[in-house]
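For this depiction, one protein chain was excluded, whereas all remaining protein chains were kept in their positions.
For reference, chains read A and B in written order, and residue numbers begin at 1 within each chain.
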Amino acid sequence: MFAIEATNISHRLAGEWILQETDFRLTANECIVITGANGAGKTTLLRLLSGSMRPTSGNVTWYGHSDAREIQVRRLIGYVAHEVQLYPQLTVAENLLFAARMCGIADPRRRALQTLDVSGLAASADEMVAKTSRGIRQRLAIARATIHEPTIVLLDEPFTSLDQEGCQWLTESIRKWRRAGRAICVVSHDLTLTRRLATHVVRVNDRKVCDVTPASVDNFAPNHFVADAA
Amino acid sequence: MDLRWWWIVQKDLATEYRGWNTWPRMLLLGLLMAFLTSYMAIASSGDNSRTAAGICWLTICLAATISLSHSMQDEQNPCCWESLRLYPISPSTIYAAKLTVNTLSLAALQLVVIPCFAVTTNVTWMSHPLLLVVVACLGNLAINSVGTVAAALTVRWQSSHGLLVLLTLPLLIPVILAAAESTRLLDHAAAHGPWRDWLLLLTAFAVVYLTAGWVLFEYLVED
Partner (left out) sequence: MLRTNRSQTNRTLVLLLMALIALVSGAVFLAPRDATMGDAQRIVYVHVAVAWNALAAFVVMAATGAAYLRTRDLKWDAWMHAAAESGWLCCTLTLVSGSIWAHEAWGTWWTWDPRITTVFILWLLYSTCLVLRGHANEEHLRARLSAVVAILGALDVPLVAMATRWFRGMHPVAPEMEPRMLAVLLLSLLSFTLFFAVVVYCRQTILARRITA
């Protein structure tokens, strides 16, 4: 069974078709990287796959469930959006604790502390999010979205603002998740990381999702993304 | 009962306590209106209880739009609305939490503003404290149950507060009228007649808006 199966999905925003009659499939143990030009519709595609938005037409299923509003479907998905989605007036630890409580985790305090350690945020635990650096916030955003150990992890430009150590931590985490049988989908512009992480690469181009093999990522011209936009 | 609504309430109250973004603004608007009304009431001769009750409830309603707007904007601006929607919780939990926070904020305002209106305009509402509390609670619930839905409706737009006022005022006119008349006629509460009719109308709106809000909120949680 597919972790995510999108069949014939189209999405229209402000009268413009962003995606048209396209398909997408993601299975367990797989890491698909979505690339494409700015404004091609990568974020829209990821939001459709997260169940945050409903496609104008077509179907998306998560392990066979078609209604994203079902509580059990929500438990399956961890979605890191392009924006960090954190409460600036709460501390780093409070943000994680709130997420753990919302996910219905049995011992939310313990899980929040564990997550702080695993994601290297223990030193900043008591800092207000508003006063932390962008890199810390990005780590926290990833930790928050995956605190309930989801089986499907969707990440939109997750390497943005992360330093070298942060990138290393995320790369390792993604590999670990994949080994644990999770299905991962990443939107990224970073060709090196794409090559390192991806089991499949897809490109959003001309309102469709097209298959690209990871090896052929090397052949992308340096200005590939700019060229697409034109 | 799902405890998660309480964690959302706690988070919202902590955010307000640390930022003081909503309550001071509500209070300032309330006091300003109370003193302006008092000035107008003193300037005009005759029965000012109707004017005082009407403006008091209009003030409460306008102040409520500040807390309603903030309760949703505080989710929308750091883009947390999307993450809150995607947590494995039912929309009615979010509705219950937001309704609780807004009701508490408005109750705090009512505690200050209603006595202020009563004292500055020389009306006799305060001589019926229990009945006044009943009217205030029903009005509060009716305003916030529909206001929470309206705030969730308009939160996506930049000029959301303007649109929220535009949307809530027409929906709340019957509530404002019923609450104002119930407050004005408190002296005649013991007698059968108009006071009971207005209170009944207010109760009906509180119940109907609460039920409608509960049912409809589910459809607003989607993007």
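Couple of notes before you dig in:
As a working rule, a residue touches a chain if its C-beta (ideal position, glycine included) is under 8 Å from a C-beta of that chain, and two chains touch if they have at least 3 such contacts.
In this text the structure is predicted, and so the values were computed from the model without any measurement.
Residue B:L163 is the one among B:I8, B:V101, B:I114 or B:L163 that touches the chain missing from this view. Across B:G19, B:P88, B:P115 or B:P174, the residue that sits in touch with the chain not pictured is B:P174. Interface note: of B:I8, B:L153, B:A180 or B:A206, the residue touching the hidden chain in the full complex is B:L153.
Among the residues B:I8, B:L29, B:L202 or B:L220, only B:L220 touches the chain that is left out of the figure.
One chain of the complex is left out; on chain B, the residues touching it are 146, 149, 153-154, 156-157, 163, 166-167, 169-171, 173-174, 177, 197, 201, 205, 208-209, 212, 216, 219-220, 222-223. Residues of chain A that touch the chain left out of view are 12-15, 54, 56.
As a convention for this text, only the chains that are shown with their structure count from here on.
The geometric centre of chain A is 39 Å away from that of chain B, both derived from CA atoms. Per the touch definition, chain A reaches chain B in the complex via residues 47, 50-54, 69, 71-72, 74-75, 77, 79, 81, 83-90, 94, 98-99, 101-104, 144-145, 148.
Residues 4, 7-8, 11, 14-15, 18-19, 74, 78-80, 82-90, 218, 222-223 of chain B touch chain A in their complex.
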